[in-house]
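I have a structure here, written as structure tokens, and I will follow up with some questions on it.
For this depiction, one protein chain was excluded, whereas all remaining protein chains were kept in their positions.
By letter and in written order, the chains are A and B; residue numbering begins at 1 in each of them.
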Amino acid sequence: MPEDKKKTSTISPKTPPPAALNKVEKENEVNRRTFFSWLSLGWVAFVAATGGFFTMMLRFFFPNVLFEPVQTFRAGYPDDYTVGEVDLRWKEKYGVWMVRNDEGIYVLSTVCTHLGCTPNWQPSAKKFKCPCHGSGFRMTGIHFEGPAPRPLERFKISLADDGQIIVDKTQKYQQEKGQWNDPESFLKV
Amino acid sequence: MSDKKNIFERIAEGQIWKSIFRGGGAPKSRRQRMMVVLNSVFLHLHPVRLPKHAVKLKFTWCMGGLSFFIFLILTISGILLMFYYRPTIEYAYTDIMDLTEQVPFGIMREIHRWGAHAMVIAVWLHMFRVFMTGSYKPPREFNWSVGVILLVLTLLLSFTGYLLPWDQLAIWAIAVGSNMAGATPFLGAEGPGSSLLAIGDINFITKASDARFGLIGGRFLGEATLLRFYVLHCIGLPFIIMIFMAVHFWRIRKDGGISTPV
Partner (left out) sequence: MDAFKSLINYVSNPTILFTAVLVGFPFVFPPTNWFYKVHKKLGIDKLWTKKGLIIMVAITVAFFIFGLGDDNFKKIVLKPDNVPISGLIILLIFFTWLSLSQAYKNDKLIDEGKPVDEYYEAPNDKVLVWPDLVYVELISLILFSAFMLIWSIGLPAPLEEPANPSESPNPAKAPWYFLGLQEMLVYFDPWYAGVVLPTFIIIGLMAIPYIDTDPNGSGYYSYKNRMLSLSIYLFGWLVLWNVLIVIGTFLRGPNWGFFGPFEYWDSHRLEALTNVNLSEIIYIKWLNMGLPSNILLREAPGLLIMFLTFAVTPPLLARTALKSFYERLGSTRYTIFVVLMIFGVLLPVKMYLRWFFNLKYIISMPEFFFNF
């Protein structure tokens, strides 16, 4: 603080009479101190307000309600699907492949785990091949070539009371997290 | 004959002409030519006098000026396109079809698209020239960095415009691009480290709250994406790029004009 004191006495434009000097300087010092604490408070408030404003602007881009297509649908009866084949009938509308093997049915997402293109099912090679960067997936959804970092995702599949299959796309199961063992990711037939 | 003035001279000496163009008459003397540049808001982007290599095409390639000119072409043709184009999934594609087929002089979209390609190339070549002449060296370091930002903004403008026709070419390029945003470290739902930003079982970075969502306005490409890209392309990014362009041009002058050998 000594430096501050010096400044006050030199900078102060009106030099008070000598008798009052001591008193005025003391008052001045208090004023300066309060001034600085108000100043820092002001800055904190300014930064907080600016930060809050930018948070608001950022939050503005994330609406509370989304108008997106329904994620749950009925996919017919288990017998509609042939064993050992990839069924493409829901690909267009819901973005899923239904695959039936000896044990049952599972639902694969048509979104490549690399960058979200739609792979093509190549029956001759028995693989899904992504046209964007050449990732390849086996019929199970396991990745084996190209840049895809992980297997295709599976969706929740269950049977309704009337025997129809219900696919729920809001629930996904990832193999690398060990979720394919989940009974809901797989429909035993 | 000689004291009779022709129509051009009479206009040039009239009150209207003189009120618009200060300096009087055609710029013939050295002084008048300097005043022309100083008195015009557009021309005084330039200094009054230049080193002689600055007007040689083999030195400048004219690429910086051309980039700015293409930007103006794109602004004008873009404004014209906005009169016909509606950024909704229902109309976007057909509006683009109409632009070629139903609108007189239907090459506005071609001018806009090829102009965008040309601008990317012009900006690249401008950067190439600036590097080859070492013009990024002091005192122009900061302006080089501003230029890099302008390059990025040019690419972003072109990229956001790519989606607007809403055809196969458009959505798959943007699908790939926006999924990259989903892989942003920490801020993307499929990026490394995002699962660390969680309290217990509650993940803060999910498909409905990550960087990709902010970009495309939903979990899937759709109506919101088209609108967001449209607004960014027509208003948001041009606004930002103009600010940086102003800084760029200002700094060229303040850093001593075109670079010269010391």
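The rule is simple: contacts are C-beta pairs under 8 Å (C-beta built on N, C-alpha and C of every residue); 3 or more make two chains touch, one makes a residue touch a chain.
For clarity, every value in this text was computed on a predicted model and none was experimentally measured.
Contact with the chain that does not appear here is found for just one residue of B:Met180, B:Ala208 or B:Val247, B:Met180.
Think of the hidden chain as still there; on chain B it touches residues 27, 30, 33-34, 36-37, 43, 46-55, 57-59, 61-62, 65-66, 69-70, 73, 89, 93, 96-97, 100, 107, 109-115, 117-118, 120-121, 125, 128-129, 131-138, 140-141, 144-145, 148-149, 151-152, 155, 158-159, 162, 165-173, 175-177, 179-185, 188, 190-196, 220-221, 259-262.
One chain of the complex is left out; on chain A, the residues touching it are 91-93, 95, 110, 114-115, 117-120, 122, 124-125, 129-134, 136, 144-147, 149-150, 176-177.
In this section, only the chains that are shown with their structure count from here on.
By the touch criterion stated above, chain A contacts chain B in their complex at residues 58, 61-63, 66-69, 113, 115-117, 132.
Of all residues in chain B, only 172, 175-176, 178-180, 182, 190, 208-209, 213-214, 217-220, 222-223 touch chain A in the complex they form.
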